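The block underneath contains the structure these notes are about, expressed in structure tokens.
Every protein chain except one is present and positioned as in the full complex.
We just call them A, B and C in the order they show up, numbering each chain from 1.
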């Protein structure tokens, strides 16, 4: 049922990491979920810390769970911290990380998945996610 | 022990969703638990995000667990965040979501179940829950 | 992204329950998931035991997780009990119940969701699930 192919997911990850290297960012973990919340593609660069993939996953999984880019979830977490803390236990084992870098992948209006990036500042993480999504021909929804 | 029939639970869900459509709200998930904390009826409209049912369930389950509408739990979460965070681990896998939209169903004084709604603003979610409860001939207790 | 509409899911549940009443079965819980593993529609008849919905959910969720009707998972559980026990912890909080009654919903080759039924014998549960799926114009895959 997933409409996000592995081929597209690989383009997203490869482009996100090429963008990171072009800007000399810290080592990144990049994860792509399809619309079902199933992992399609993950890559962690050499030098990433022990649970960096989990943080990237929490950004993307949280975005899918709520249908909001993680930048919007971060804003909600400031306004209603108890809501976001509570929801983070309900969105599956990948949980929810309420900072920028979890970006919805849309094909027109259609939600086809989400990207999560972690390793540098959350603003830079988000830039890499957006570059990947655009390179694959999709529209990025950050929640800004 | 449950006194909330499936027939009544369906009336609650159908009316909540008709109310949402009448106000052009975002797609909603609506869940109804009986007084034991067993699901009686769930419907998720087309277009709901991946974990919207879980959020609706957390509102209703938390309300039943504490015997308080989730609007009251939200107020308590502001006053005593540690209490609510701790309790959310103790109320079963559906947990507790401390925002409005989890409404107790009373038949006179008797507690017969709870409704949880998620998808639009929590104020609008609560309006739909109340409409459903009233249509089924019960009294809604929001915690306001 | 889900292709299983709420309208179709309601037809499945209503028909499954009508089938149960036509055969004077015990009270049933019927759950329908879409292809994302999100609940679309649940109904529990009056008189169902406290965790009957959870059992129905485990049948359907397990079927989706492995892409196999739960009758096939039951056969695998006899051949490789440790495998099935281990996997039941990995398929999300709804877990996996390896007996008949969890049936995949296919639209041609396309997987669009799963139905879980619990309350009577697992053979009868499965008959009700199949009746619902066929009434909605889909193909049932039981794993037989």
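Points worth noting:
Note that in this section contacts are C-beta pairs under 8 Å (C-beta built on N, C-alpha and C of every residue); 3 or more make two chains touch, one makes a residue touch a chain.
What you see is a predicted model, and the numbers here were worked out from it, not measured in a lab.
The chain that is not displayed touches the following shown chains in the complete assembly: A, C. Of the candidate positions A:52, A:71 or A:89, contact with the unshown chain belongs to A:52. Mapped onto chain C, the interface with the missing chain covers residues 35-37, 64-68, 80-83, 85-87, 89-92. Interface residues of chain A facing the missing partner chain: 2, 5-6, 9-10, 29, 31, 36, 38-46, 48, 50-53, 93.
Convention: only the chains that are shown with their structure count from here on.
The distance from the centre of chain A to the centre of chain B, each centre being the mean of the chain's C-alpha atoms, comes to 30 Å.
In terms of their C-alpha centroids, the spacing between chain B and chain C amounts to 25 Å.
Each of the following residues of chain B touches two or more other chains: 48, 50-52.
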